[in-house]
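Take a look at this one; I'll ask things after.
All protein chains but one are shown in place.
Coming up: chain A.
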Amino acid sequence: MAVPVEEAIAALSTFSLEDEQPDVQGPGVWVSTERGATNSPIEYTDVSAYRLSLSEDTKALNQLNTLIHEGKDMASVLYTYRSCVKALPQVHMSSGFGNALQVGWIDNYLKPWEFAGIMWQLPDSMKQSQADLYLETYQVLDLEMSRLREIQRWQGSAASKLAADMQRFSRPERRINGPTITHLWSMLKLLDILVQLDHLKNAKASIPNDFSWYKRTFTQVSMQWQDNDSLREELDDLQIFLSTRWAILLNLHVEMFRVNNVVVAEVMVVGHGAGDEGSKWGCRRGVEWQCSSCGCVRGGGVVVGGREMVVVGWWRQRSWKKALGVEDILQVLIVFAVESLELDFALLFPERHILLRALPVLVVLATSSEKDSESLYRRVKINRLINIFKNDPVIPAFPDLHLSPAAILKELSMYFPKFTAQTRLLTLPAPHELPIREAQEYPLNPMNQLVLLKSMDGADVEWCKEVKGNMYDIVVEGFQLLSKWTARIWEQCAWKFSRPCKDAVPNMSHEMVTSSSDYEKVVRYNYSSEERKALVELVSYIKSVASMMQRCDTLVANAVWETIHAEVQDFVQNTLATMLRTTFRKKKDLSRVLSDMRTLSADWMANTSKPESEVHCLQFLIYEVVSGGNLRKPGGLFGNSSSEIPVNDLKQLETFFYKLSFFLHILDYTETVASLTDLGFLWFREFYLESSRVIQFPIECSLPWMLVDHVIEAHSTGLLESVLMPFDIYNDSARQALAVLKQRFLYDEIEAEVDHCFDLFVSKLCDTIFTYYKSLAASSLLDSSFLFSVENGEKFSVQPMRFTALLKMTRVKLLGRTINLRSLIAGKMNKIFRENIEFLFDRFESQDLCAIVELEKLLNILQLGHELLSRDLSIDSFSLMLNEMQENISIVSYSSRLASQIWSEMQIDFLPNFTLCNTTQRYVRSSKVPPASLQKPTIPHAKPSFYCGTQDLNSAHQSFARLHSGFFGMPHMFSFVRLLGSRSLPWLIRALLDHISNKITTLEPLITGLQDALPKSIGLLPFDGGVTGCLRIVKEHLNLGSKSELKAEVLRGIKEIGSVLYLMGLLDIVLREVDTTHFMQTAPWLGLIPGADGQILQAQEGADSPIVTLFKSATAATVSNPGLSTQTSFYTISKQAEAADLLCKANMNTGSVLEYALAFTSAALDKYCIKWSAAPKTGFIDITTSKDFYRIFSGLQIEYLEESVQVPPSNHEVLGDSVAWGGCTIIYLLGQQLHFELFDFSYQVLNIAEVEAGSITQTPKNSPFAQVSPIL
């Protein structure tokens, strides 16, 4: 069943391509296989079609390009070379090296796949397998050495080919066209590669190291071989090559001046001289050759040079006076390089670096003799060269290797002694820090222009053209900015490498102060915090501009092409035509060239409305413009006024010439953007890895990670959104490892690091986010009056940060993978919140009940933080998490972790150890009870973010919590109610009531014991003895003192009962308050009004409550208005309103907890009613022999009171006021309160004291007994 195409398209067109993900990451992976226009994909085969007789040039060009290509491979092989020897078992043979046999495993083998075979078969039979070992080692090393040999061979051939090429194209008698600009570039590039190779070879210490191993094993192995002379010779060759500094350049020098030794005698002599002087280097071939040739040369001395060497290219035939060597082309190259560098218009940074690297070598080559130098300096003033070298004292060559022109010149001038003494000027480069300025002006307008571009379909032609022209300008500007920025980063990087930080670890912390490796000095400690910040900013500039440019690639492509086409055609059809008519009429040669140019590129037929044309062939146009119509002259490309071309036209030609070279980059849009924004070099550290002798550096030393880390640690609002940008560096370097360096193991290392880094990043980021939201919540929950009165209140305010962009990232592109950062963060957050709740409960469990207020506060902060965060991120609801951590998810369980903790805490600690104070309505820990009696887990330690976020906020909240940590009272009760809620609170009440009944049960036998101890009879106290007499009588009769343990036990029991009952009273107050609030909130909706005597009345009897009426009428209104689509939901709402009405009304009349508790207690007492309040047999009140509870309590009380007035009052602080509460409640519930009031010993004593006081002295009443006045 096929869907018609039209339908499919229509369906697709409704698909919204809007994407809510913000652009805060780099462009990620470049999907581009486009080969640049700067590399001709068809090897310039189409050049011949233009019939410009350039076949020679093309051929040479292609040859050079192949060499360049190969050379790059060689360089990457050399750069990524890692020493194999370290991985080999170290065998020191007694026979071979005079050492005892010893096998040392250096475990940092680097390419295990190559050694797996031999590594594990060694240990057992070493002696026997010595020879085998050597053979194996040899074979392994041979593989590596063959690569080096290949490089040696290649550089030889490359040098000779380059030299030959230069010679061919500097010989006028060959009469070939060229070299063209492209050709010059190729020469420069090849030269550059040779320089780089040489530099690498010099820098890599492991190569000679490996080689000497190889040679040793070779001597061992080759003993058995018959014919090893040629091999040995080859080996010597390689050794010389490897151990000579700048061997490649020396060889090149020799090659260059070899073929024309007859003609250019002096150069030969010089060359030989150099060879003699630096005899220890000597390339074999070079030496032999010099020996054979020097004699004749020295005799014959043809004087050349010293004459103005002129023109390249087209004028050459006329002004050519002498046959020369390669000097002229060297000079041309130097002039070209210097002018390009000075102009610095059309150069992107890779090209600029090539020129900078090649220039010193060119200078060295070109000044091998006095006369050459003179002629060179006549064309290019030495100051210009020196200026260039000074401005860029350090040139990046490889990611962690740099070149210094001054050093090259200095070092090479030893071998080329004729190089003028002026080099010493170079030895002091100006101090050259590369501060990255922060505020780069952003190209802000491209977005507007894009909108314009999109909107211009069918608009005015002229206007369109203008918009497109603007677009073109913006693209050019973008490229230049990108190039500038990236070059800056790279140059700063090289600069940092050349200037390791002096004082290791100034600000970093304690660890590893002494042993910071070279790489750490160069990278880790070498960037200050500001520099890191600037680097991050610049990286994100680059990456975001790049991703913007990449995204609008296909949008602007058309406009850009059209502009280029228009410019070319304008030039060819108008400017050239004018020139042809006016200035060049007389000059046949020139005019022919110009008309050639017209023929080549004119697109006469193009209709102007849509002249979309591929401008790819402009490459050849440049090629032609420059070589065919060669505009270059001695002394500068365009700077000479000696020619016949008028200044005006020259100017036009010059402008166009430079524009052309930039066209290429723009045509290669994606390729150029990709290469300009490739920051992969920031990761690579092969050179330092080797010199530090480690497998890999820790990620703290890795620059990309340092940047990420800096962003997270800096807590800077502006930087935060660029935190993903440095990860794009990994993308770049991974791509480089695979596509440029072609090394799998590098990619593996990068991948491992990225995995590690990203995990770290996510966890760090989550911590930051969590801390931020937590402290935000904590600071908003701080008491505002406190904040107002505190002095430095701003330390409690939280600097706002925006995580929204990061929280929306669902597709982070990393090494070709797509990572859903949002879900990672959400998952992590869910976990952190749970951990935090868990931690708070743990903390509460390790403290006493008073900490409940603090717990509630902390939970509130957490909840608010959760609420704030869940605006941006969907995470589990807080109540769910709380329930989960409280372990009461099950709907049939009513206890929770918190409730049971509270309960057990009450049983173990609170009820026995806390004493009640009536006046303050607080329970306080009794000082008499030893606190160490119970085992508690120690308070778990946690990060500040698990409390309130930051340290300051923590201490602020801590001081609030401390106010409540010493007692238990109303605030704690409120916390109870709020934390336990209506679900667990009944459970707790029930548990407490059960506790009362248990206590009563345990009291029963004790009371019986006390009853036994009561005297048979004790009557009313006589008044005659006075207070002291009474007390004596009481003491004599009540000998409860003998049962002191029993007594204490009973008192404690009664105290606990009293405590619980008082607690219930408090709870009742709190619940009433809560209920009242609730009532106030719901009453208007339910139509309730409070009646006269605390009753709740319905406002309108029989009618619906207001809330139901409201929603019913709303539903009715929607029914009458059929246009509304949400009718059903209104209906649902009205139904729900009815349900809410019912539920809330049912909840309205909650009873009193205290009443219930008393009823419960009374019921529990029922069982013991007979024992504790025996009905008198006589029917009268039993005064003397009663053993009822009130008697017992009365006896207990008077003794207790007596004890409490003793000088150190012992008992009161243990029992507090709750004893009275407990005892009186029981008495009341047993119906004995009248008896008690009548016959209580204390009352009697009080009465007597009153009478005594009234009759004898009018002493003020300061009786200590006044404090006990139980009122019930």
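Please note the rule applied: a contact is a pair of C-beta atoms (placed from the backbone, for glycine too) under 8 Å apart; a residue touches a chain by one contact, two chains touch by 3 or more; residues count from 1.
In this section, contacts and distances are computed from a predicted model.
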Choices "Ubiquitin-conjugating enzyme E2 G2", "BOS complex subunit TMEM147", "Glycosylphosphatidylinositol anchor biosynthesis" or "Protein BRICK 1" - which one is the UniProt name of the chain not shown: "Protein BRICK 1"
Contact with the hidden chain (one of A:N574, A:T717, A:T818 or A:S904): A:T818
Touch with the omitted chain, as defined above, among A:A10, A:I889 or A:I1089: A:I889
Selected from A:L135, A:A164, A:I382 or A:A557 as touching the chain missing from the view: A:A557
Touch residues of chain A, complete complex, unshown partner: 15-21, 31, 49-53, 175, 177, 314, 317, 553-554, 557-558, 561, 589, 592-593, 595-596, 599-606, 612-617, 628, 810-811, 818, 820, 822-823, 826, 874, 876, 880, 889-893
